[in-house]
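In this view, the complex is presented without one of its protein chains, the others remaining in place.
First chain written, first letter: the chains are A and B, and each begins at residue 1.
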Amino acid sequence: MAYMHIGKDFVPPDAPGKVTGRIKYSEDYTREGMVYARLLTSPVPHGRVVNIDASAALAMDGVVGILTADDVYPDGEPQSTGLKILTNEPTLVGEPILAVAAVDEKTAESAMALISLTIERLPFVLDPLDSLREGGADAYTGGNTFVFRQGFAQEKWTSDQITSFQNGREPSAEPQQSWEYGDLEAGFASSDFVYETSFSTAGYPHMSMEPRSAMAYWENGKCYLHGTSQSLTALAEPMANIIGVPLEDFVFINEATGGGFGQRSRAGSIPSMAIPARFSQKINRPVMMRVTREEEFTIGGARQGLQGWIKVGFRSDGSMAAMDMYCVSDSGGKGGGGDANSAAAGVSALYQSEAMRFRNTSIGTNTGHRGAQRGPGENQIMAIVAPIMDKAAEALGLDRLAIRKMNAAQNGDVSGSRSTPFTSAYMPEALEMAAEQFDWEGRKSRSRQANGSKVTGLGIGQGYHNAGRSGMDGIVRMLPNGRLQMHTGVGNLGTYSYASTSRAAAEVLKMSWDDCDIITGRTDRHLAISSPQDGSNSIFTNTRTAYGAAQDMLAKMKEIAAMDLGGAAADYDIDGSRVYQITDNTVGMTYATVAQRALELGGKFTGEAEVPEDLNSLTALSVSRLAGSALMGIYHDPRHAGNPPGFAVAMIEIELDTETGKFDIIELVNIAECGTVVHPQGLKNQLVGGAVWGIGLSVLERHLYDPQNGIPASTGFWQSKIPTYLDTPANIGTGWVDLPDPENPVGARGIGEPSMGSVSAALNAAISDALDGHLFDAAPVTTDMIINHVAGISEEAIPLAQNNFRG
Amino acid sequence: MYPVNPKLTRRRFIKGVIASGAAATSTSIWYAANGAERPPGAVERLIRINVNGQVRSVDVPPQETLASTLRYKLGLTGTKLGCNRGECGACTVLVDDIPSYGCSILTHSVKAMRIETVEGLESANGDLHPVQQAFVEELSPQCGYCTPGQVMAAVGLLRANPNPTREEARQGMAGNICRCGSYDSYLNGVMRAAEIG
Partner (left out) sequence: MVATSHDVMPDIELYQPTDEASALALANTLGSDGWLLGGGQDTYGWLKDRNKTPAAMIELTQVDAWKGIRETADGVEIGAVTTITEIATNPLIQSKYALLSTAAGRVASPQIRNVGTLGGNLVQDARCWYYRRGLDCYRAGGNICYADSPEGLNREHALFGSSRCVAVSPSDTAPALVALDATMVVSSVGGQRLIAAQDFFVGPARDITHMTVLNEGEILTAVRIPNTWANAEFYFEKVADRNVWDFALVNVAAAFKVSGGTIEDVRIVCGAVECVPRRLDAVEDAIRGQQRSEQLAEEVASIASEGARPLNYNHFKVPLMENLVKRAIRG
């Protein structure tokens, strides 16, 4: 289909501001009378604050005030998992206990030393298996797990059960969660190759470039919060609730967000922004809370680590007959993370196993909170499964590409616990495209070839995420000057989706991009609710709303034209910012004139009547404030049917030096299968960014706490091993299948997360290939692990430990 | 609106000097408390520094980092603090053309040198610097928080080596983390900037 905007590059309005440094992040703002808050955080991994004596600090020159958990929870803290604003019951080192404000940061820091904090230490645990063991410590007061609607509970296994699991055998304990489809037993019975192993994947820290600093002030009863988010509107209402201010009196300001990756999608994953808001309310001053890199680590959270057992059966033709998976998930100190379930659903989607069983038990540890971080579980598990696919191909005498094609998801396929159909799926096409661009046929003979100490390894990886939601709203306005204003709540996160999804509205109205304005940046510009821009869903979800709102406007414009110029609305078409009669295009009105007429007509045309009843509350508020200001297109998106998948395929060639454990990536191709391409440069950025993340997951990143003190060991970029220019290839090949999805008006689906899983899988497979098919059954596979394997060293490291070097 | 501490409204304690709201440095108190004699020759706080071609008078405590001076005294918030530890590069500025981490250098150490930040790159008529232009064309930034540092590293690299190979560009840019993983797009930008230079 020939589009005017969809599939075309453009200059996103924020790009110049990013290269000039002019665009503002929350910490770049200042306000007359502003004071600086710093956090006093828990020095212990699990404890109870007995007393806080801040008198000496408050007496210090320049100190303005203190905010404690008692201030923010006057009726007592919520007794559940989940992040709190401040707490007297910390469950990880670095959890905020109180904040001090002073005239400058140095004074605030110095004041901390004068605060006498009496804290009762409680037992702590860093690894789920240590907590599952009889007598092992529980991460929370009241248990080591939190059961929805029931509260804290204690889950314990026998020593034999744990030892057996650690030794690679199927866990025998009753899981907390399970689902199953197909005949598992028959599947394994019909299998010609069965592989069974325990595995572990590490947690990895969030580490957005921008620490989650926030600044707040109150004016005329309204709370203004400069913060960071992935969606201004998805965050605004729950954040207003956390702060305790009515939505209509809350203004959230967020021009640019320095990385989100899921953790800034929802208010509950970033309640720290409420600290300056509550503090400002208390001391009647604007409060800036700059968050340090270390705090970004401790309160910023991490992806879950998984310890699991997996058993996969293949028939002689390569088809996956059965997959059985049992995970013990690390829920960290604040609960959270459904990675295991998504991991299993991801395996089901990508490999179409005929029978499947998933079981999981989630256990808390006194480490950072766990949550969204570019792909829940799928990206970790694909790094485990990809080398197993190769093992099966080798055992069954199949080509590694062929076994993937054999199991690839296609149109009409279903996946997951409820056998949900895909909205569309073109994995074979994606594999084919990657193979061609990578020259799989030409390269595959190089597999395992040695050159001195260097060995070539090839890997194929596939990534998946359920990449589209619905149920959000759209608002567009046409001004009497003919400009289209697109009110979007999508955050400016770096995906440029806030702009690229808005272009669906310009597409519908066939408008020159120069005549369009994206209205965003602060909620008092009256935005429509958007998805939280997590879960790779923006493109699918918010093109639907932009498109729908523009369709509503289009219908209204035709109606006005028919009213003024005669005939029926159906007799009109549009082009060149004009509505005209199809039979005589000289009879028409410009958009500017239509907008002017709408203002005269009022009512439904200007959002003063016949507003869709099912709008989300925030959108309804925005519409009520915009009503009467312009010709309005308003839309509530109904639910879609099926599962819109985001798929990616990566192929990698590495040259691994068996003497140093280091490797060079010779070639890396990352291909997207995400429906119609909306914004090529944005998609390309997701593919190269996902590749860098995949490399981080597969070989570098770590999330460690000291077993002796429970203190974090990987707080900065250095110790958490965030990939650099020189750990990633100088060139990353990208491409896309570009076939439309029927559930989206422009055919688009999301891609952010799959683009990481494809590469994590391909890289782990390539390392395995270079080492004669050795399976580490772990991610990351670090330099030391490769050296140890080659040297035949088996370290005494706990085989399934989450919180350790795998060794 | 709210009571304002008189100290905070003391915007400028000496005409033309940009001051912080902070209390004066108190190292001398340490010497007094320890009965030690303070050696002569400690730095004067009031200095003039050349930032983006303009000489600015500013009150700088001895321990202040350049990034702090730029962001909080001179309002040049384009220079970002990603880690404040020399582990990310978001605060990269040029000091006599050399890319340096603003968070890990004292303002007093560079007071005699030319300091350039991302705000000083555009031409007088507002045209973007070739690196900035190329980064827009290649859509190199994602979240943009590391971008000012990437821009400054690229400008420094191209001044020293106007026609780098992609590998040289990669080595030269290596001191800048991009958590979004946009390295490939930044390298495209550097190579394009070298072309349009």
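By our rule, contacts are C-beta pairs under 8 Å (C-beta built on N, C-alpha and C of every residue); 3 or more make two chains touch, one makes a residue touch a chain.
None of these values were measured; they are calculated from a predicted model.
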{"item": "Candidates A:K84, A:K106 or A:R525 - the one touching the absent chain", "value": "A:K106"}
{"item": "On chain B, residues whose C-beta touches the chain left out of the figure", "value": "25-28, 30-31, 34, 36, 38-39, 41-43, 61-65, 68, 84-87, 89, 92, 98-101, 103-106, 108-109, 153, 171-172, 174-175"}
{"item": "Hidden partner interface residues of chain A, rising order", "value": "38-44, 94, 97, 105-106, 109-110, 112-113, 117, 290, 292-295, 298, 453, 659-662, 700, 704, 706-709, 711, 713, 717-719, 721, 723-727, 782-785, 787-788, 790-791, 793, 795-797, 804-805, 807"}
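Just so we're on the same page, only the chains that are shown with their structure count from here on.
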{"item": "Intercentroid distance (Cα basis), chain B paired with chain A, Å", "value": "31"}
{"item": "Sites on chain A touched by chain B in the complex", "value": "9, 11-12, 14-25, 27-28, 32-33, 61-62, 64, 103-104, 106-107, 207-211, 219, 256-261, 284-285, 290, 292-293, 493-496, 681-682, 684-685, 688-693, 716-718, 722-726, 728-732"}
{"item": "Chain B residues within the chain A interface of the complex", "value": "1-5, 7-8, 20-23, 71, 76-85, 87-88, 90, 117-119, 121-122, 128, 131-132, 135-136, 138-148, 151, 166-167, 170-171, 173-174, 176-185, 187"}
